[in-house]
Structure formats: C-alpha cells, structure tokens
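Notes for the one structure printed next.
For this view, one protein chain was removed and the others were kept in their places.
Letters A, B and C mark the chains in the order given here, with residues in each chain numbered from 1 onward.
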Amino acid sequence: MGSKFKELKRECYEANMQLNALGLVIYTFGNVSALDRAAGVFAIKPSGVPYEHLRVEDMVILDYDATIVEGSMRPSSDTKTHACLYRNWEDIGGIAHTHATYSVAWAQAQRDIPIFGTTHADHLTADIPCAPPMGDDLIQGNYEHNTGIQILECFKEKQISHTEVEMVLLGNHGPFAWGKNAAKAVYNSKVLEAIAEMAYLTLQINPKAPRLKESLIKKHFERKHGKDAYYGQ
Amino acid sequence: MGSKFKELKRECYEANMQLNALGLVIYTFGNVSALDRAAGVFAIKPSGVPYEHLRVEDMVILDYDATIVEGSMRPSSDTKTHACLYRNWEDIGGIAHTHATYSVAWAQAQRDIPIFGTTHADHLTADIPCAPPMGDDLIQGNYEHNTGIQILECFKEKQISHTEVEMVLLGNHGPFAWGKNAAKAVYNSKVLEAIAEMAYLTLQINPKAPRLKESLIKKHFERKHGKDAYYGQ
Amino acid sequence: MGSKFKELKRECYEANMQLNALGLVIYTFGNVSALDRAAGVFAIKPSGVPYEHLRVEDMVILDYDATIVEGSMRPSSDTKTHACLYRNWEDIGGIAHTHATYSVAWAQAQRDIPIFGTTHADHLTADIPCAPPMGDDLIQGNYEHNTGIQILECFKEKQISHTEVEMVLLGNHGPFAWGKNAAKAVYNSKVLEAIAEMAYLTLQINPKAPRLKESLIKKHFERKHGKDAYYGQ
Partner (left out) sequence: MGSKFKELKRECYEANMQLNALGLVIYTFGNVSALDRAAGVFAIKPSGVPYEHLRVEDMVILDYDATIVEGSMRPSSDTKTHACLYRNWEDIGGIAHTHATYSVAWAQAQRDIPIFGTTHADHLTADIPCAPPMGDDLIQGNYEHNTGIQILECFKEKQISHTEVEMVLLGNHGPFAWGKNAAKAVYNSKVLEAIAEMAYLTLQINPKAPRLKESLIKKHFERKHGKDAYYGQ
C-alpha cells in the first residue's frame, strides 16, 4: 500500500466503474486510463477483469512507452493506443474506450456522425470523425500502437484539433474519447453515445435532414466554451 | 433561510429532479422553471450543476426581464427563453426544456410530429409543431430571448393556442413544454417523448400511416379536457 | 372494510401495479379489470389515479351494464369497453388495456402483426389482429361501449376465437388483452409488447421476412396448449 500512485489509481478505478454504471460497457468491453503528466505515467484497467471484481490496487501504472512501472496484473490489451495518444497530445489527461451500442454502429457503418443539432454543438463544432479501418501493414505490425497512429493521422488529415473534438470513431471498431482527466473522458464517451443515438434516429425520420447551420454551431459552442462563455458556474 | 421564495424554490427543485428521474435528461441537459405569477418572479435551475449536487436553495429567482432577484448562482443559460414565454403567455406557471432522445430526433429532422393515435389526442388535438431554426440575425442577437420569440411566432403563424398545445419542438434544438405549474411542464415533456417514440416507430412500420381522423381526435380530447370530461377524479 | 369484494379488489389492484412494474404504462395510461363471474361484477382501476397513490380499496366494483355496485371513485374511462367484453365473452376473467410503445406503434400503423416466429406461436396461431378504427357514428355514440363492439366485430369477421387469440390492437388506439384472470391479461399484454417489438425489428432487417410455416405454428402451439401439451408443470 506504499504506492506513490494511490491517487492516480483511484481516479482511474472510479472512471472505469463509472463507464459501467453509465451503461456504456458490458462485461470487460472497455477501458479508461488516467494520466499524471508531471510524473510521466498513467494508470489503466487490468485486462479482462470483470467490474464487480475490480479493485483500486489492481490498476496498472505505465510510462509513455507502455512499460509497466507498477502493478502485478497485465494491463488492458489497448494500452499502447493510450500510450501513443498521451505521448503525442500533451494536453490530455484521460482516455476512455468503449463498445457502446450506437457509437459502434456508426463506426461499423464507417460514417462520420453529422452535426444535426445543438446537443452536438454544445460539445463540438465538427462532425464526429470516423477514422478509416487501418491498412493491413499497420494491423499486422504493432497493432495497438498503430491504432493510436491511425487516430492521429485522421485528425491531421481532416485538420481537426483534438482539444476541440475530444472523441473519434475508429472504423469497424468503436469510439475513443479523451479530455483533461479520466472523468471528462468518460463524460465525453456518454455524450458521444447520446449524440450517436439521436443522429441515427434523425436519419430514420428524415434521411435528408440538413446539418446544423454555421451560425448556430458557433453560437452554441461559444456560449459554453468561448471567451465570453456564460454556461455553468 | 429567510427567503420568501422557499416554496417556489422547492417546487422548482422537485420538478428538476423529476426530469432526471424520468430519464429525460443526462448530466445537465435540461432545465425546469416554476412561476409565482402574483409575485412576478420565477425560480429556475442554476446553470451546469449536476443533479446529484443540486439543492433547493440553489434555485435562482428572477423577474420577467431575467434580472436576478435572489440567488448567488448563475441561472440556466436558457433563462431568457423562460422569461420571454412567461411574459407573453399569462396563463402558464411552469416550463421545462430537455434534450430527450426521440423529441430531439424529430427536432433535428425538422418535422412536426403527426397525430397518429389516441395517446396523442388524449393530450392535444394538433400535430406537435416544429418551429423552424432561427434566422442568423436572431441567433447573433439576444439568442435565448429570441428563442422564446421564435416559439411565439410559430404558434401565431400556425394559429395554435398555447393552452391547447402545451409543447413545441425547436428545429435543430429540442423540446420545450409548459403547463399550469412546473410539475405539469415535466409531465408534458414525458408525454411528448412517449408520443415522439411511438410516432417514429409508426412511420417505420408503415410510412403511409394516416393521421388520426377528426372525429376520434375530438372525442379523445374532449373526454379528457372538454366541458363534459369524464376522465380523472 | 366490510366489502364482500375484498379479494376481487386485491386481484385487480395487484394486476394494475404489475402493469406498471413491467414497464407497459407511464402515468395513468392503462387499466386492468378482474371479474367475479359468479357474482356478475368486476373490479377496475379508478380513472386518472397515479400508480404510486393507488390503494386496494380504491378499486371500483361494477356490473355488466357498467353500473357502479361499490366504490366512491369514478371508474376508468374505458370501463364500458371492459363491461361489453365481459358480457359477450363468457369465459374470460380479466382484461388489460395499455399504451405500450410497440403495440401502439402497430395499432397506429393499422397493421396486423404477422406471425414471424415461435415466440408468437407459443402463444397464438394467428396474426395479432388490428381492428380498423371505428366509424364516425360509433365514435359519436356510446364510444367506450362501441369500442368493445368493434373488437367483437373484428373477431367475428376474421373468424378468430377469443380463447385462442387473447389480444387485439385497436387501430389508432392501442392494445387490449384478456385471459382467465387479471394476471393472465397482464401477462398477455407483456407478451404482445415483446412480439410487437420483435416483429418490428424483423421487418427492418428483412422487409420480405416470410410468415412462420403452418407445421411450426401447429407444433409450437400444441406443445404448450394442445391435448398432449408437455410444457409447464
């Protein structure tokens, strides 16, 4: 119990439990990590452990090379994806990955989620990007690390900022979300799932539903996130 | 604790908690207000406060100009929409705004919800109107106040009475509902969501489903709301 | 508390509470009645009373003419429909009416629910009939009584037996189900809702999905309900 990462492990544990409580995962279909940027390490869920058996001390501590710093369990199989994103995006502090139903459906459909309304614009100003499935060389290589690379490439190519768009769909796989800490990454995962369901229903009701107009996108995002924001306390 | 608006704050608090309990909102995606017509003030949820932290005394008291009368927290960012509707519609006592899934889907699809059955006619005799998205001038101006204006205009143009139709969809945004008090506004929000889901499914099963015939619309509404109503105690 | 209908009221009360617990109704959108054939009376839920306030002693006792025999509250507005069915179908002992989502969607779509699988055939051998919306004369007349007449007519016309098919959709309105007692009527309401959802999804996946073949319909119904039934204890 003499770990110097007790707080980090607790943050990570609680975010993982929250993922489950929010109905975003069944069984072990997901994982959250929490970063300590000053220490250069992150905590992540151990691989394949059911939520009802998970304990704070089971969280595994790793560095940006995904080398284990502390912990006796094997870390999440997606650990290298987390490490890759933490190394490249210096202003994020938490990452969450789920197989939530509607998010996965859009990822499997290989479609960006169009910005149809203010629920979406309250959180981000762009369509939620769906990165294409990886090439065979990337898959057969260092797969989980390359999953991170695929996400980075997608943001570069579409010229989107990862601080404005804190979520992505990976084609044929599912959603990743991030934020300033693990709790925010979980929040973004839940918001993404809600937007994904609403967008699905919107297209069922009106296949020609138009995207939200620019003036409304700007207004809603700025009242929550702009320099004169007046949302929240 | 010396507030003279304790009862109003409690009514408002309970209605907001009910919104959450009914599954109509996640996180802080909604707000309810309660009016004291005699005093000329209304209570509303503070902006961006999670439901599990909300307390009765956090409710903010404002007048019809949306000027704060009592309260130390910033009110809901949609406060001016509530104020505008209270000022213009003198017989309502509560307003609720949500981002409930099926209601938002219809709003994003920019479609009125057709009256397909008696569940709908038990509550209102018209299609549930979807107000068009606001013009750029209204958006860049006093946005939340103008949201109220947009709703008022929609009812004028379609010649619908706000006492017969206690709900509206705002295109690309979501639902607003109202009633004689805050609890009724929440009730109407839940009814709207149920009708929105049923109408969605109806169109999926039969894209040519006909509207309810006039005789049935009249019969169901009048047995519940007409002068010879025989529903309820 | 000297009522001689205490048992009947309790049966009725519990079935109504079950309707709510099963997620088949919100607010007061439904009602169940329980019949005492020997006494020639039935108990039904009072009109418009929320489930959380409902008490055993609130149940209203009526005869086949829908005349109140005991009870101080106004009975369900659909009472005459129940009375009409009890008078005409001498072998049923309970009736349930809901506005359950998928059942209502099919009723609003004005479509019979095709028998697509064994879940359906385990309970009935025919498509679940959707009675057409009533004519204007029937609506403007004794509406709730005529709702019962409309159901009776539908079964006569389609030559279906109400003991083999214990459920119906009323076009533009919603489902009614019945059985040997109130609990069975509630069970049938839940089964109908499950079948309605499965049939909806089946058509979305394969719009040309075929009906279940006759040999399977017969086999599944008979193993549960035939003279050599081997299902249950």
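Keep in mind that, in the parts below, contacts are C-beta pairs under 8 Å (C-beta built on N, C-alpha and C of every residue); 3 or more make two chains touch, one makes a residue touch a chain.
Only a predicted model underlies this, so the values are computations on that prediction, with no experimental measurement involved.
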Query = Taking the complete complex into account, which shown chains does the hidden chain touch?
reply = A, C
Ask   = With respect to the chain omitted from the figure, which of A:Y102, A:F116 or A:Y187 is a touching residue?
value = A:Y102
Request  = Determine which one of C:P46, C:G94, C:G117 or C:G148 touches the chain that has been left out.
outcome  = C:G117
Query = Of the residues A:Y51, A:Y64, A:F155 or A:Y200, which one touches the chain left out of the display?
reply = A:Y200
Absent-chain interface as seen on chain A, which is shown = 26-27, 29, 46-49, 73-74, 77, 99, 101-102, 104-111, 133-134, 136, 139-140, 143, 172-174, 200, 203-204
Task = Provide the residue numbers of chain C that touch the chain removed from this figure.
result = 116-119, 187, 190-191, 194, 197-199, 201-202, 204-206, 209-210, 212-213, 215-216, 219, 223-224, 230-233
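Criterion: only the chains that are shown with their structure count from here on.
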Task = Pick one for the touching-chains graph, please: line, ring, star, complete, other.
result = line
Request  = Could you put a whole-Å number on the gap between the CA centroids of chain A and chain C?
outcome  = 46
